[in-house]
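Only one protein chain is missing from this complex, and each of the others stays in its spot.
Labels A, B and C are assigned to the chains in the order they are written; within every chain, residues are numbered from 1.
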Amino acid sequence: MSMQRLHPRSASQAREILIGVVIAALILAALSATPLLPWHLLDPIRAYFYERPLLNNLAKAVLLVSFMAVQCLFLIWMERKFAGWLQARLGPMHVGWKGVLQTFADAIKLLLKEDIIPALADKPMFRLAPYLVFVPAMLTLMVLPFSPNLVGFDYHLGALFALSISTTGALGILAAGWGANNKYSVLGGMRAVAQLLSYEIPMILIVLCVVTLKNTMSLTQIVERQAGLWNIVAHPLLMIPGALIFFSCALAEVYRAPFDLPEAESELVSGFHTEYSGMRFAIFYIAEFANNVFTAGFAAILFFGGWHGPVLPPIAWFTLKTLLLIFLMMWVRWTLPRLRIDQMMSFCWKLLVPASLILFCLTALSVVW
Amino acid sequence: MNTLPVQIAFYSLAALTLISAAYVVRARSIIHAGFWLLPCFVGVAGLFATLQAHFFFVAQLLIYAGAILVLILFALMLTRDAMSLHVPLKSHLGIWAGLISAGLGISASLVLARQSWSVTTAHPAGPARQAEALGEALIGLYAVPFEVASLLLLSALIGAVVLAKVERAPAPEPPPLADTLPEPEETRKEPVGVE
Amino acid sequence: MTLTTTEITSPGMTLNMGPQHPSTHGVLRLVVELDGEIIQSCRPVIGYLHRGLEKMMEARPYRHNVPFTDRLDYLASLNSNLAIAQAIERIGNVTVPERGQYLRVLLCEINRLASHLVFLGTFATDLGATTVFLYSFRERERILDLLEAMTGARLTYNWIRAGGVPTDLPEGFGERLTAFLDEFQFALDEYDRLLTGNRIFRARCEGIGVISREMAVAYGASGPVARGSGIAYDIRKVAPYDVYDRMEFDVPVYTEGDCMARYRVRVEEMRQSARIIRQCLREMPEGETMAKLPKIFKPPPGEAYSRTESPRGELSCYLSSDGSMNPTRVHFRAPSFFHLGLLPAMLPGVKVADVIAILGSLDTVLGEVDR
Partner (left out) sequence: MSATDRKVNVLLDILISLRSFLKGMWVTATNLVAREKVTLQYPYEKPQVSPRYRGLFYLPFNEKEQRLNCTGCTLCEQACPTKVISMTKLGAGKHGGVSEFNMDLGRCMFCNLCIEACPFDAIYMGSAYELASYDRDASVFRIEDLAQGGKRSVEINIKTISEALAEEEKAKAAKAKAAAEAKSAADAKAASAAEERQAAEKPAASEPAPSASPESPA
């Protein structure tokens, strides 16, 4: 078609794609071989931790947070690369092979950067805000089952708990917006909170649909009960619109285009974190990506069968699904324009909330019959 | 059940709740006071958790720490006085407030001390059953009070809408020459939201 | 408790958008009074880019004035060159050779493409669609390559002079240009698919920033802004200069007067520009490109006024001479200046996000406003 004529891809770039595919295949092959590894050698260590619940939990938390930090670094690189390719650019290329180490360099730069607090800022709030955003973002991951064995805290109210914790993140954004004493920040913070609270409602309703269908609030059990068929396949009429609504809400929850109003850079400069620099900014950034991982993982659990899948080990499937959903989010983000605040609100209250209510009623009916 | 950790948890959570409640009262800035509510609510949620009331724990987090607190702060930020850090801390009503809350506190303590509570050492119902039991109670035995409460909330909602729906002040005086153009409200079509 | 409704209304907020702001398209400052997110009033503050260009021109001979016009509308400097070149020719009674006229039209239209591509990219970025920006700049880069091959510069061309165009086309320019235009058609279709039909883009543009026909006339709007408001006013048709009267092209006019109409006008204008460029390439006669001007150019005393259609609107130049080497007065009628005047009338009542969309759709260049 016409596109081929416009800017044909050069041979070297085709080769790069090929290399990428081969690497991905190798990684997948290595992952699928993991069940064959001598895991039983680790049993004494497991037993040691199992006997000491406090230590066990601590170790889990440390593992989870460091895993998230590393994953965020990787995701940030991936997003920049992806956006670059999508926009006919190369993305980061300088640090490391094809810029893989770019985010590490950025992290070091941010660490070494002068830590600026505006003179007229509300200092305690300004300092507190990044942690109020970061801690809930990490806590949500606590109940997320990465595989049958790998779950921080298999809570029987997991779905509700995750939602409630993620709402608390709004406070941090409000604190950031208020504390910086910057008008753009205040506007951004207000927008963020209004958006978060509004989109929470359809999101909770859709989660309730799944909970009603599966008759449990535990995320592990929700996944386990999708063993045969993923939700989206088992109940297509309910779950496809459900997944769409959930996806829109997820985009709004993590402030991504077309719902990135809180940090709309063309209007509000950078929204609630306009005044942040250095490590505080990095914490916001990591929290944002942790939220991304959480919402994508949550969607994978609710609709796409979590860790279920053939051949590959469960953790690989879960990661794969999460990554694909994150890719989808990025793709949408780099394609669509941004909505206006009132349009976004009317979209939520006039379309998503009624639609999710109807969906919930239908789900209840389908369960009763 | 291991009681010592539970007791430690209880006392620290209680201390957290009370201290942050004190800060809510004492904070100079009304916004800071609002933010001090967060540890207060979280502490209460934690107390629910120590009591094995899982649903209340999550609901407290979701509704109070997540939603209500944010709304309170939202409302505070939209009011004029919150902008200044110099909200007067002393109030001539302070004495009355102190007296009333002291009276309430004393009477509540008396009631608590006098009343003979039926203490049970039996383990509460399985956590998974709790939510279910609660739900059944709400739409079964307590259906009528539940509905009445929701009716109350609905009327409050409508009242709020009625109160808040103030006629917007007319747009400021349009600049010269603008009389040739129609009013912006009229020319603009229906807001083209994604509906 | 005497809480009345007036007491709990939120106080207004004064927001300074710019001069340092991601989307003010140059150093424009908008002092905006907000009620929540709704604009109560807006006051554009200009002058941050004032360099006294008109005064500088008065202190220099006519021939030296042309490079300064590059700095007016820096996105379409060839069009600004044309405005003053025409004024000088008119005041000095110079006739441009025919090939020179064709080359001028060709260059101006290429530059119009480049300018509108910048509009497309920045407008989409203002609305949050960052990708379009890079796509349109990818295409613009090729236009700049072409202009570089012709003029040697990529931004401040200074290649339309009093008397014509100093050089002829370089070797193989026609073929390169035609090849580019062929691909550009597809690129435009692609932008259409990406933006025009997009529901969110439409929601952000349709019915936003409406300029009625009367208002456009009253405020002196011209160019795509006027044409978006249903006024079929194009200097290239109304008062044709150079060889525009021999060109076949349509003037796109939309009656809605909103951001979408202005966007559509510009996209359609790009197609028409491509048409004009093809005609120029086809019909250009051989011959001289530049008329000989005397070494010491002293026009007779008098005045001259030239009107041209720049990508932003009616760009006119006024010159007056007292018979000496230097002009006694140079003045530009910059379209962006008039369009900025529309803002205080349009903005009250819209949302903050719409400010950006409206400002983007006016496509102002501050170099031209402040001079």
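As a convention for this text, a residue touches a chain if its C-beta (ideal position, glycine included) is under 8 Å from a C-beta of that chain, and two chains touch if they have at least 3 such contacts.
Everything quoted here is computed from the prediction, not taken from an experiment.
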Contacting the left-out chain in the complete assembly, out of C:F119, C:Y135, C:Y244 or C:Y318: C:Y135
Residue among C:R63, C:K237, C:R278 or C:R329 that touches the chain left out of view: C:R63
Missing-chain contacts mapped onto chain C: 60, 63-68, 70, 131, 135, 138, 141, 145, 148-153, 156, 158, 166-167, 170, 190, 193-195, 197-200
Touching residues (missing chain, whole complex) on chain A: 3-4, 6-10, 13, 17, 82, 84-90, 93, 331-332, 334-336, 351
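Operating definition for what follows: only the chains that are shown with their structure count from here on.
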Whole-Å gap separating chain A and chain B, where each centre is the average of the chain's CA atoms: 28
Length of the line joining the C-alpha centres of chain B and chain C, rounded to whole Å: 55
Centroid distance [mean C-alpha coordinates] between chain C and chain A, Å: 43
Residues of chain A touching at least two other chains: 339, 342-343
Contacts with two or more other chains, residues of chain B listed in rising order: 191-194
Chain C-touching residues of chain A, taken from the complex the two chains share: 2-3, 5-7, 86-89, 183-184, 187, 191, 257-258, 260-261, 264-269, 334-343
Chain A residues within the chain B interface of the complex: 122, 124-125, 128, 132, 156-157, 160-161, 163-165, 167-168, 170-171, 174-175, 178, 186, 190, 193-194, 197, 200, 216-218, 339, 342-343, 346-347, 350-351
In the complex, chain B residues that touch chain A: 29, 31-32, 35, 38, 54-55, 58-59, 61-62, 65-67, 69-71, 73-74, 77, 127-128, 131, 191-195
